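Down below is the structure, laid out as C-alpha cells.
With one protein chain held back, the other chains of the complex are shown just where they sit.
As written, the chain order gives the labels A, B and C, with residue 1 at the start of each chain.
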Amino acid sequence: MQMQSRMTPRKRSYLDPIHHDIVLDRHDPSDRLIIDLIDTPEFQRLRRIHQLGVSNFTYQGAEGSRFTHSVGVMYIASQLIQFLADRSPEILENRALILATALLHDIGHGPYSHVTEKILGYDHEDWSCRIILGDTGVNKVLSEFDPEFPHWIAGILRKERTPKYITNMVSSQLDCDRFDYLLRDSYLTGTAYGLFALHRILSSLEIDHDNDRIIVAGEKGQTAVEDYLFARYSMYQQVYYHRKNLAARALLSRIIKRARLLKDAVCFIDEPTSKWLSGQHLEVEDFLFLDDQQMTYHIKRWATDSDEILRDLASRFLNRKLFNATKLPWMNIQDVDSIKAKAKSMVAATGLDPDYYVAIETTGLRPYDYYRPNAKSPQTNIMVRTDRGEIVELSSISPTIEALVRGSFDTYWLIYPSEVRDQINEMIDSHLKSAVR
Amino acid sequence: MQMQSRMTPRKRSYLDPIHHDIVLDRHDPSDRLIIDLIDTPEFQRLRRIHQLGVSNFTYQGAEGSRFTHSVGVMYIASQLIQFLADRSPEILENRALILATALLHDIGHGPYSHVTEKILGYDHEDWSCRIILGDTGVNKVLSEFDPEFPHWIAGILRKERTPKYITNMVSSQLDCDRFDYLLRDSYLTGTAYGLFALHRILSSLEIDHDNDRIIVAGEKGQTAVEDYLFARYSMYQQVYYHRKNLAARALLSRIIKRARLLKDAVCFIDEPTSKWLSGQHLEVEDFLFLDDQQMTYHIKRWATDSDEILRDLASRFLNRKLFNATKLPWMNIQDVDSIKAKAKSMVAATGLDPDYYVAIETTGLRPYDYYRPNAKSPQTNIMVRTDRGEIVELSSISPTIEALVRGSFDTYWLIYPSEVRDQINEMIDSHLKSAVR
Amino acid sequence: MQMQSRMTPRKRSYLDPIHHDIVLDRHDPSDRLIIDLIDTPEFQRLRRIHQLGVSNFTYQGAEGSRFTHSVGVMYIASQLIQFLADRSPEILENRALILATALLHDIGHGPYSHVTEKILGYDHEDWSCRIILGDTGVNKVLSEFDPEFPHWIAGILRKERTPKYITNMVSSQLDCDRFDYLLRDSYLTGTAYGLFALHRILSSLEIDHDNDRIIVAGEKGQTAVEDYLFARYSMYQQVYYHRKNLAARALLSRIIKRARLLKDAVCFIDEPTSKWLSGQHLEVEDFLFLDDQQMTYHIKRWATDSDEILRDLASRFLNRKLFNATKLPWMNIQDVDSIKAKAKSMVAATGLDPDYYVAIETTGLRPYDYYRPNAKSPQTNIMVRTDRGEIVELSSISPTIEALVRGSFDTYWLIYPSEVRDQINEMIDSHLKSAVR
Partner (left out) sequence: MQMQSRMTPRKRSYLDPIHHDIVLDRHDPSDRLIIDLIDTPEFQRLRRIHQLGVSNFTYQGAEGSRFTHSVGVMYIASQLIQFLADRSPEILENRALILATALLHDIGHGPYSHVTEKILGYDHEDWSCRIILGDTGVNKVLSEFDPEFPHWIAGILRKERTPKYITNMVSSQLDCDRFDYLLRDSYLTGTAYGLFALHRILSSLEIDHDNDRIIVAGEKGQTAVEDYLFARYSMYQQVYYHRKNLAARALLSRIIKRARLLKDAVCFIDEPTSKWLSGQHLEVEDFLFLDDQQMTYHIKRWATDSDEILRDLASRFLNRKLFNATKLPWMNIQDVDSIKAKAKSMVAATGLDPDYYVAIETTGLRPYDYYRPNAKSPQTNIMVRTDRGEIVELSSISPTIEALVRGSFDTYWLIYPSEVRDQINEMIDSHLKSAVR
C-alpha cells in the first residue's frame, strides 16, 4: 500500500475548468498514447499559443491557450465514443486513432493563429500534417503505437479517409472542436452566448450504418443542435467579430507587413522569425520555435525600432491603442473601394502612411450551410433522424436553420486610426446620402 | 448601535438563486410599497402555485412557485428602470407603479395555472384585475400608497394605458416576465437552452422619445435579443412542449372534466372547489382559496372515489402513470380527426371510456412575431436602433429572426393510454402509407 | 429502426439540475429495479414533501422535494460505486442493494419532515422500515427482485448490517445523502456555502480491506473532505439555522400542538390526519396519505376555525407573519428558563396565550465528531489514508477539523411574536447587565 503511492501513478488527471477532471489511465493503451502525445514538446508548445488570438483586448478573460482547448476536444471525443459505442461497439477499435486526431488537430498553429495564417499565406492544417509526419516527438510516439498512425491521422485532417464518422467527429459542422471552443470561449469571456446542451447532443448522436457510416443526430437532439448552431452564430457576432477584435487583427497584420518589408533591417529579429517572415523554407524545427511569445517578444523590441512606422504600430499593439472599425452599410464592392480610397486620402493628409493605417476587413460566417457541391469548401451536412425514422438534412425540416442557410451575412469593415474618426464618419454619411439619391 | 440591530431592519432581503440578494429599503417609498405587497395574503398565496404546472413530472427540478418568479420579475424591472433612467430620468416618477405591476402580474393565477384556465374557460388576467380592484390586502396597500394605483395597474395589465414603455416592460415580447422565467426555468430544469445575456439586453434598451415612448434595443444589444428569442424557442421545444408534459396536462384536464360532470357526487369536494368546478359565481375570497395544494388534495381524495373513471385518472396523476403523446405528422385537420376517431375506437375496445382517455393537444409557438393588425392577439414589435440611428423592426434586419416569423410551428399530438401504444402506432403508420399513395 | 423509437425506450432519463441527465438502462437489472422503485406510489409521494421544510420562508428558492433529493442520492451512490469498483470490483455484487437503499433512505418522511417528527415523537427511519417491510408497492418490487432485499435494506437503515462500506455510503458523516443535500440546497437557495469538490472526494475514496472494509479517504481527497465539512457547518449556520427558519418551525409545531388539543373539534380534519395527531395506531396506508400538501390543506382550513388560537396561528403561517427569534447569549439553562418565564409574562400581558406564543428552540450541530462510544448516537469516524500509507482518523491530523470537534456549538433561541419585540429585548439586556454584575 505504502509503496503504491510513490510509483508513477496509474491515473493522470488534467484539471480543466470546463470538463473538470479529465482522467487518463496508463493501463489503457489509447489513454497511454494520449498521455505520451501530451508530453511531447510539440504539444506543450501549444501552451504558448492563445486560443483566441488577440480577443483578450476586447474580452479580457480570453487568455486561454490552444493546449487546454486541444485537451478538451480530445475529452469530448472520448465521451462521444462512449455514447456511440452503445449502439456501434466497433467504434472502440478506432478509439486511439480518434482521440489522437482530436488531440492533434491544432498542432500546426503558428503565432496568433489565424491572423498570421492569412497574411503569410500558410495553412495550419498543412503544418499539422508536416509535424505529424516529420521527425518530431509526436511522430515518434504515434509510430511506436502503430506505424500507420501518422499517415492515417494526416489523412483524416485532410478529410481523405473513411470511415466517415471519424471525419464527422473531428472536422465537420457538428464536431468536437466546435463543441469545445464554444463552451470554453463562453466560459472565458463570461458570455452566455456560446452555451448549449452538449450532453444532450452527444447522447443523441448515432452512426448510421445504412448511410456510409456518417453520424446523424437523433430526433431528441434536434433542438439542442439548433441551439448549438445559434450559439455559434451568436459567438461570431459578439466575440470573434467584435469590432475591436477586427481592429486588433488588422493592426497585427500591418506590423507583420511592415516587418517583412524591412526584413533584417529591423532592430531585432531571430533566425526562425526572419526565415518565416521572408518566406524562406522553414524546417519543422524552425516552425516549432514560433509561437505567440516569440511574436510578442519581437513586437516589444520593435516598439523601439528606428523605423517610425514599425515602431508606432508595435507600440499601439503593446499598449492597446487600437484602430477603429466601422461597419460599412454596403455590400457593393465599388462603394467599398471608393470609401477605402477616400479614407486613405484622409489618413495620408494627417501624415500617416495609408498603406499601414487603412484597411478593409470582411466578416461573414454562415453559421451552418448544407452541402453545395460547387462551393469553394463544401460543407458536410448535419443529418437528423426524425421520430418516424427518416434521415434528413437539418435545414429541410427546421425553419430556423433554413433561415441561417439562406441568410446573407457578409459585411465589410473600414479600419482606420481614431485620429480621423470624425472625418471618416462624415465621409461615410455623405456617401450614404448620395447613394440614396 | 446596539439598539439598531433590533429595530425592524431597514433593509429586507429576498434571497434568490437567480438574482441573489434582492434588497429592498424601507426608507424608499417604492421599495416599501413592494415589501407591503409581498406581505399580503394574496401574494403569499403564490407560494402555493407552481410556476411550471406539472413540468416537474418531466424535469424533476421544476418545483418552483409563482411567488419566486414574481419577485424576480419585479427585480429585473427595477434593474431595467435603473438603466433606462440614465437617459430618461423621468421614468423614476413611475418606479413604484412599474414595480408593483411587475410584481402583481401573475396574482390572478389559479390551480395549475394554464391547464385549468383552458378547461374552465377563465383568464388569469381578469382575476388579477379583480384581486387588484377588489376588497383585498393588495388593494388596500395599493390604495394607501396612491388611490389611483389599483385602476392604473389594472389598466396596464389590460394594455390600455400609456406611456407605452410601461406595457413594453411588463407585457410584451421583450418583457421582464419572459426574462425572468426563461432564466429561472433553465436554472431549475438544469437545461442550458433558456440562458441568454440579460445584462447585455437591459443595458442596451432605451426609451425612444420620438416614437411614442416605446422601448427600443440599441444596436449593441441586437445579437443578445436574437439569442433571447432563440432561447425562448428552445425552451418551448424542449421543456414546455415536452411530450410527457403535454400528456400530464391532458390527464389533469380529464380529471377536472370528470369531476365537473359528477359535481357534488364525488367523495369529497370543498365549497370553493365545488363552486369553481360547477361554474357558479366565485367571490374573490373563494378564488383565493384555490391553489395547487387545494387541487392536489382533492385529487388525492378522488383517488379512492367510487367513480371508476375519476378514481383511475386521479391515481394515474398522483403516481405519475402518464398517458402517451405522439406527434402527428399532419397539419391537416381532416387527417387529425380521422386519426382521433380511430384511436377512440381502439381505446373503447379495451373497455376504457374514450372521452377521458383520448385527446388531441396542439402546440405551436411562434417565438417572435411582428405586429399583424388582424391577428387575434396582435403582438408588439421588437424595435431596434441600428448603428446609423434608424429605428426598425427586428425581423426586417435579421435573417434569423425573419425565419422565426415566417416559420410554421403548429403541431398536433395524439394523447392515449400506454396500454394501446402498439396498436396506435400501427394505425398511424398505415394511415401515413395510405396518405402517401 | 422506425419501430424501435416506439417501444418502451431502453433508457430512462431523470433530468436534474444538479447532476444533469441521470440515465438508467432497463437492460441492467439494478437500474431496472431503481426505475420500478421510482414508479411506486410510495416513492412518487415524496414529490409532495419538501426537502427543506419551511426554509422557503427565508430562502425563497428552497422549494425542492425529497423526490429529487432521493434520486440524487441514488445517483451519487452509483458514481461512488464506479470509483470504488476500480480497486474493489466485488462491490458490484452489491450494486442493486446499495442503490435501492440510497434511493429509499427518506421514504418514511412525514409532513414537513423533521418538524412534525419532533413534536409527534416518531422517527422517519422507523416508518421507512415499515414501508419497506409492509404491504406496499416498494416491498413488492424489492421482493420480486430478491426476497431478502426488504430485510437487508431495513437492516442497513438501522446500521445493523455489514459490509460496513454500505452503511458508510448511505448513513455516515461522509455519505451520499449529505453530498447531495449540500449541493442541492446550495443550488436552490443560491448560496455558495454548501459547494464542495464532490468529484475529488468520490475519486479519493477507497475500501480498506485491512480494516473491516470501511471506506477511507485517500490523501489527495483530504482537503476536499475538510472543505465539505466546513460547507456543512456553513449551511447549518446560514440556512438550516436561519433565525426565521427556527421561528417558522416553532410556529408550525404550535399549530400542531393546538390542533391535537382540540382534536376533532376543529372545523376540518380528515381521517388519517385525525389518527395521526391523536396518536392512534396508523396503518402504513394511513401514513402514506400524509404529506406537506395534506398538512397545508388543513392549515388553510384552520385559518377560518372558530378557535381563536388555532385560527391565528394558521393564518400567521399561511401569510408568513412569522414569530421573532433572538439568540440568547447564555448557555446556562437557569438563565434560559428565567428569560423564558419573563417572556411568557410579557406575552400573557398582551392577551396572547404564552403556551402558544413563546418557545425556546435549541440549535447546535457539531459539523463533525469522532466516535465517542458513550455518546447518545455515536458517530462513525472519517478515516484518511496519509501519503505514507497509514489510516488515521481525520481530526487527528487536521488542525482545522480538530477544532470543529472541540468547539461548543449549542445555542438557545427565544421565540416570541413581533408585537413584543422591544420589551423582550429590553428585558434580555437588563438580564444581561445584572448577570455581568
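Keep this in mind: a contact is a pair of C-beta atoms (placed from the backbone, for glycine too) under 8 Å apart; a residue touches a chain by one contact, two chains touch by 3 or more.
None of the values given here were measured: they were computed from a predicted structure.
Of A:R47, A:K118, A:K140 or A:R372, it is A:R47 that touches the chain left out of the display. In the complete assembly, the contact with the undisplayed chain comes from B:E219, out of B:D39, B:D146, B:E219 or B:D353. Within the full complex, the residue among C:I18, C:I91 or C:A197 touching the omitted chain is C:A197.
Considering the whole complex, the residue from A:I18, A:I153 or A:L282 that touches the absent chain is A:I18.
Although one chain is not drawn, its touching partners on chain B can still be listed: residues 1-2, 5, 20-21, 23, 199-200, 203, 219, 385, 387-389.
For chain C, the residues touching the chain absent from view are 191-193, 195-197, 223-224, 226-227, 230, 233-234, 237-238, 327, 329, 387-388, 399-400, 402-404, 406-409, 432.
Within the complete assembly, residues 2, 6, 14-18, 20, 39-41, 44-45, 47-48, 56, 58-61, 63-65, 67-68, 71, 187-191, 270, 289, 293-294, 296-297, 300-301, 315, 318-321, 421-422, 425 of chain A touch the chain that is not shown.
By definition in this document, only the chains that are shown with their structure count from here on.
Among the chains present, the centre nearest to the common Cα mean is that of B. Among the remaining chains, the Cα-based centre furthest from that of chain A is the centre of C.
Inter-chain spacing, taken between the CA centroids of chain A and chain B, is 41 Å. For the pair chain A and chain C, the distance between mean C-alpha positions equals 49 Å. One simple way to say how far apart two chains are is to compare their mean CA positions; for chain B and chain C this gives 32 Å. Listed for chain B are residues 191, each touching two or more other chains.
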